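In this view, the complex is presented without one of its protein chains, the others remaining in place.
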Amino acid sequence: MAIIIDDKTQVLVQGITGKQGQFHTMQMKAYGTKIVGGTSPGKGGTTVDGIPVYDTVREACENHKIDASVIFTPAFFAKEAALEALEAGIKVVVIITEHIPVHDEMEIMAYGKRYGATIIGPNTFGIVSSGQCKIVIPPNPYFIPGSVGVVARSGTLTYEIVGNLTAQGIGQTTVVGMGGDRIVGLSFVDVLKLFEEDPETKVVVLIGEIGGDAEERAAEYIKIMTKPVVAYIAGKSAPPGKRMGHAGAIIERGKGTFEGKVKALSEAGAKVAELPFEVPVMVKETLKS
Amino acid sequence: MAIIIDDKTQVLVQGITGKQGQFHTMQMKAYGTKIVGGTSPGKGGTTVDGIPVYDTVREACENHKIDASVIFTPAFFAKEAALEALEAGIKVVVIITEHIPVHDEMEIMAYGKRYGATIIGPNTFGIVSSGQCKIVIPPNPYFIPGSVGVVARSGTLTYEIVGNLTAQGIGQTTVVGMGGDRIVGLSFVDVLKLFEEDPETKVVVLIGEIGGDAEERAAEYIKIMTKPVVAYIAGKSAPPGKRMGHAGAIIERGKGTFEGKVKALSEAGAKVAELPFEVPVMVKETLKS
Amino acid sequence: MKLYEYMGKELFAQFQIPVPQGKVITTAQEAEQVALNLGGPCVLKSQVLSGKRGKAGGIVFADTPQEAKEGAEKLLGQRLGDYTIDMLLVEEKISIEKELYLAITIDSGSRQPILIASTQGGMDIEEVPEEDIIKEPIDVLIGLKSFLAKDIVRRMGFPLLSPIGKELVNIISNMYNLFLSKDAELVEINPLAVCGKKLVAADAKITIDDEALFRQQDLPRVEENTEAEQAARELGLAFVELDGDIAVMANGAGITMGTLDTLAYYGGKPANFLDAGGGTGVEATAKALELLLSRNPKAIVINIFGGITRCDDVARAFATVKANREIPVPVVIRLVGTNQEEGRAILQEAGIEAYDFMQDAIKKAVELAHSS
Partner (left out) sequence: MKLYEYMGKELFAQFQIPVPQGKVITTAQEAEQVALNLGGPCVLKSQVLSGKRGKAGGIVFADTPQEAKEGAEKLLGQRLGDYTIDMLLVEEKISIEKELYLAITIDSGSRQPILIASTQGGMDIEEVPEEDIIKEPIDVLIGLKSFLAKDIVRRMGFPLLSPIGKELVNIISNMYNLFLSKDAELVEINPLAVCGKKLVAADAKITIDDEALFRQQDLPRVEENTEAEQAARELGLAFVELDGDIAVMANGAGITMGTLDTLAYYGGKPANFLDAGGGTGVEATAKALELLLSRNPKAIVINIFGGITRCDDVARAFATVKANREIPVPVVIRLVGTNQEEGRAILQEAGIEAYDFMQDAIKKAVELAHSS
């Protein structure tokens, strides 16, 4: 079992003929992801790594049952690409594109809701249901099947932590990258709920960061969760008023502080690691108990 | 039983302080309609015929459970009023306003669909569940409870026919005015389906007119209906290319002709009256058999 | 409101939809001058609102300015169907390789705009086989985004990166912008001509929603109604001239149609459609009566089922008119509904008996008209 995607998920790559699109298509295929098609307006009829390319998402959907789409288009065109996927009826849309204008992101989310679709990202590494399906960019070797659900805002920090879990033989059900922007499709609560319902997931790792109140909201839900949660919050040493790479990672007007998040999570019953490499240790302990 | 509205329906009047709003509020109240409030921006706190007036629909909804709203606002403001009702969560919106721009009507319908609401009109006389609830303008005396469902595009023609039914002692479950514009919220098929499911309704009267293909679509559904349908189509003598009052009542490019509609309905098994006053006769026969 | 072709093409140009070079003229001299400026073969197109101008002889080709002048002399002032030709659009003659069809209109069924496209342009779209027509409803909460335009172009069979493919995507998007921002009911390009690597809108059919004209102040106004129809519209009445001799007034579009149908059933010929609407007051009703009288019918039938309309108002209007002028034709009135008794009392005083049933009143009117 896994959440959102699994070994039956058929994936479309929007923007498959670009450099990034081609590279990650091959990587995803190597991981075992069922990539059934790609789009690139005007390149319909060609193939990339044996995968058929279509002019439009609708054309792809005429030829395949598509469960999820991943968007590699440039920022100024991402809203259009997301709408195209939603309008064609695709129910999981992964947007890795960064630097999308926030007003476009709000529109994408409003349409996502209207179409009843799950939107992952923007500015995300994607989602991996370990051993079954990887959508987008995490490096293949670090994701093995197991019983830990991981949800994070940030990419490389997730690889760091998941890599350490894997190194210690602790596999994952699904690893979800929500994305680093202020407006993203999934919240921690959305994903925690899915993990809570997933029978295979035994422990959940939450990788948060300063800024916003997503972790505080997560804490409210963790209070009523039956499954244990191990958390790490990045940005303890960040000064207020400075945006730390991600659009959301900023302490403004005293809100979104490290201390506030740690307090909320601890009080909700989550174990909070002080440093990234402590997470696997805590997970191991939790799995044992 | 009845469709869409009944004796429990609580009604809001948007634009209650205007001349039309006041007059019809009193008429509806006299018929027994449960009018619980009205709106008129800036006149919140006053009353009309003992009915509390609110500044906004939201304010009215804070004070009452509202099932249906009727809109009396001028054409250029009708879209705004409809959106206000929809946004506040009202699930039946009756728009009597005529001369609304067709692009506004298309927007209203798109939002209505998004909010899962039933929109009656625009440019309609409204809806009456005889003896239970009357929303808007039909004259009170002609609607008595019974077992005939009536659905029509046009107002006075409906009163003419329903008045004749009532004169002969034949009552109605619900009389629905879809509205005379090209874009209206309900189709004949929508209403026929509701009558088909309504246990009280024994016969359905369909009052159509030239133009469009709503009657042809209705015929498709009538084929599979179990209940008998008596139809009358107005406009037999109308020349092509001339709009007969209603925005939709025009024969263009040979489409929407009287002959085509009568043929479709007859072939589907409906009894088609040649003149309005034949309808009650046919209904009576149908009820007997 | 239908726009003339040249107005439609002005809007096309404004919305980056390519049109032939040309100019609208009203004299043969101007035609010659425009042809001279165009510097090559040209076409003279009669600016009237009916379709099928070509078959009716309203389109003439000219190879030289002299021919253009002669052609214009021939066309200007001529009748074309119901219209007199008083304007010509003089345009460069384009060499058409293929004719496409594009239109956006309003679809009552889906309650949305609908885009209609075909590679079989040039003829009436009704004559194109269903399988050669692409129909795409537009979700107004999304609009016609370029991804949808691209998908339509794909389905039309044009490579998306070809010059024609790219231009088609633009034209489709621009058409929707025009449709939306000008409150159009119809925007039709037929044919959209393929000329080498370019596309040119060889014709333009645009209809604007009458109800939205209040917010379309920038658009020109085109009056298609007869004088009487225009007068009625200014009174807020829906009036259509017909070719019979019995004037009809009723309240409500449906019942007015029903009245005409019943009249025809009894062998009468209606002179008009006049929906006096609901809730019209004494004054407007009186003016509506004057309008009917001005058309010299053989009889007048008034069919009122009073709802919002009050019977006493209608009766009072009739009494007012009768007091002020002679009414030289028989008037038959059916009057039931709100304030029926007061209305009938007023009519009785004016010497008229009201009927209870519309069929009786109409039958009587036909008899009176035939015997006059």
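As written, the chains take the letters A, B and C, and residue 1 is the first residue of each chain.
The rule is simple: a contact is a pair of C-beta atoms (placed from the backbone, for glycine too) under 8 Å apart; a residue touches a chain by one contact, two chains touch by 3 or more.
The model shown is predicted, which means the values in this text are computed figures rather than measured ones.
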- Task: Write out, one label after another, the shown chains that touch the chain missing from the document.
- Result: A, B
- Sole contact to the chain not displayed, among A:V151, A:L206, A:I222 or A:M244: A:M244
- Message: For a quick check of understanding: of A:M26, A:M109, A:M225 or A:L287, which residue touches the chain that isn't displayed?
- Response: A:M109
- Task: Looking beyond the chains shown, say which of A:V13, A:I35, A:I137 or A:V283 touches the absent one.
- Result: A:I137
- Note on the structure: Touch with the missing chain holds, among A:K91, A:R217 or A:K263, for A:R217
- Task: Quickly run down the residues of subunit B that touch the omitted chain.
- Result: 41-44, 55-59, 80-81, 83-84, 87, 111, 114
- Message: Residue by residue, what part of subunit A touches the chain that was omitted?
- Response: 20, 75-76, 99-107, 109-111, 114, 125, 137-139, 152-160, 163, 180, 182-185, 187, 207, 209-210, 212-214, 217, 232, 234-239, 242-249, 253-255, 274-277
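Following the convention adopted for this analysis, only the chains that are shown with their structure count from here on.
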- Item | Closest chain to the centre of mass proxy, which here is the mean CA position | B
- Note on the structure: Between the Cα centroids of subunit B and subunit C the separation in whole angstrom comes to 27
- Junction residues of subunit C, two or more chains touched: 139, 141
- What parts of subunit A, by residue number, touch at least two of the other chains? 114
